[in-house]
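I have a structure I would like to understand better, so I am pasting it below and will then ask my questions one at a time.
For this depiction, one protein chain was excluded, whereas all remaining protein chains were kept in their positions.
Up next is subunit A:
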């Protein structure tokens, strides 16, 4: 019998965005999404989610606990483009504006089993001091156009100074400021699914 479809393998990702450590901020919520390659497709579960707002625990750990569940299943034909989870954490600033507090990404673990991943979080920094001031004041911090950028390498390399006739771009560089740590638990299941062609 001809194959009913390409044979795929399944990657089941369970777990939770457990907690985070943001020493400077409180009342944060997080958003997660997955970035994966062309050969990957989600088959079940949620690819994206926004958690509740949490407050810091009162003990010394000062942890922001979300315990926000992740449950998604991917199918793929190719390990290339293995999914990455992208976390972006938001929270209010002094004026109550919702601003981003951290971005981070990590590959979904490769091997089946339980895994714990600590993701360093960072935010892009304003390009100039003046802009830092105004962004602080207006509550519009620099953000990524798409949080998925953090899972990609493209476009994040340093830029050479501009070409001859035009003056070098003033806004060329933006550094990243570390802001906190996020802890994610994963439980990975893998399964190979082969259709029909087992029989000759």
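Couple of notes before you dig in:
Basically, a contact is a pair of C-beta atoms (placed from the backbone, for glycine too) under 8 Å apart; a residue touches a chain by one contact, two chains touch by 3 or more; residues count from 1.
Going forward, contacts and distances are computed from a predicted model.
Entry comment: the absent subunit's protein name, as recorded by UniProt, is "Coiled-coil and C2 domain-containing protein 2A", drawn from "Coiled-coil and C2 domain-containing protein 2A", "Mitochondrial inner membrane protease subunit", "NADH-ubiquinone oxidoreductase chain 2" or "Small ribosomal subunit protein uS7 domain-containing protein". Residues 3, 6-9, 38-41, 76-78, 80, 124, 126-128, 130-131, 134-135, 138, 140, 142-146, 149, 154-156, 159, 163-166, 169, 171-174, 197 of subunit A touch the missing chain (whole complex, contact as defined above).
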